[in-house]
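Input: a single structure, listed below in structure tokens.
For chain A:
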Amino acid sequence: MRRDDPLRLLSEVRDLQIVDRDGRNCGICDDVELDGEPGSPLRVAALLVGPGAYSRRFPGWMMRLVRRVAGQRVTSVPWNCIEKITGRIYLSVTGESLGLRKVEDRLERIFQRIPLS
Partner candidate 1 sequence: MGGLIEITLGIMTAVGGFVDISELVFAAQAGSRFGFALIWVFAFSTIGIACYGEMSGRIAAIAKQPVFNLMRQRLGLHWGFPTLIVSSIVNTITCAAEIGGTALVLHLLTGWPYWLLAILSTLVLVVVIWVLPFKWIERSFGLLGLTMICFAVATVQLHPDWHAVAAGFVPQVPRGLPTKDLVVFAYFAVAIVSAVMFPYETYFYSSGGIEENWKPKDLKVNRITTTVGFGLGSLLAIAILINAAILFRPLHIDPQLPGSAALEVAIPFGTTGLLLALLGMLFAISGAAVETGLSTAYSISQFFGWEWGRYKRPHEAPRFTIAWLATFAAALGIVLTGIEPLSLVEWSIVFSIVVLPLTYLPLMLIANDRKYMGEHVNGWLANGIGWTFYAVLVIAAIAALPLYFATQGGQA
Partner candidate 2 sequence: MRKTAAIILALLGLSLGPSRADELTDIRAVRSFAAEAAKVIEYSNQHKVTATYTVVMKNQARSQLRNTAESTDSPRVKKYAQQAIDAVNANDPATLKRIAQELFTMEGVHGRAD
């Protein structure tokens, strides 16, 4: 699917793996932010990544539990940062530039102090 093709189904984009320009995993597309008034075309504004995005899709009690455990962080991936969508969503930029790899990068720095890691 190319980014200038009309999107037929939300489900084709949601729950796909996001991969950045350097080939690194940057999470899953947990939800989609749409743009458009009634009467005008509906467009995808951004992809949403993080527990704040996917927890909304659960029933109330599960949403509260997930948010308590994982937090409410949401990172927005603007639609124009997407290079192409096949079985995965490929970005034209790095994950860091969008704030997508904060947790991973922080943990990576901690792990680098451990021997043989």
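Keep this in mind: a contact is a pair of C-beta atoms (placed from the backbone, for glycine too) under 8 Å apart; a residue touches a chain by one contact, two chains touch by 3 or more; residues count from 1.
Selection rule: all candidates are chains of the complex that A comes from, given by their letters.
The structure displayed is predicted, hence computed values, not measured ones.
J.: In the complex, what candidate makes contact with chain A, out of 1 or 2?
T.: Candidate touching the shown chain: 1.
J.: Which of the residues in chain A end up touching candidate 1 in this complex?
T.: 11, 15-18, 24-28, 49, 54, 57-58, 87, 103-104, 107-108, 110-112, 114, 116-117
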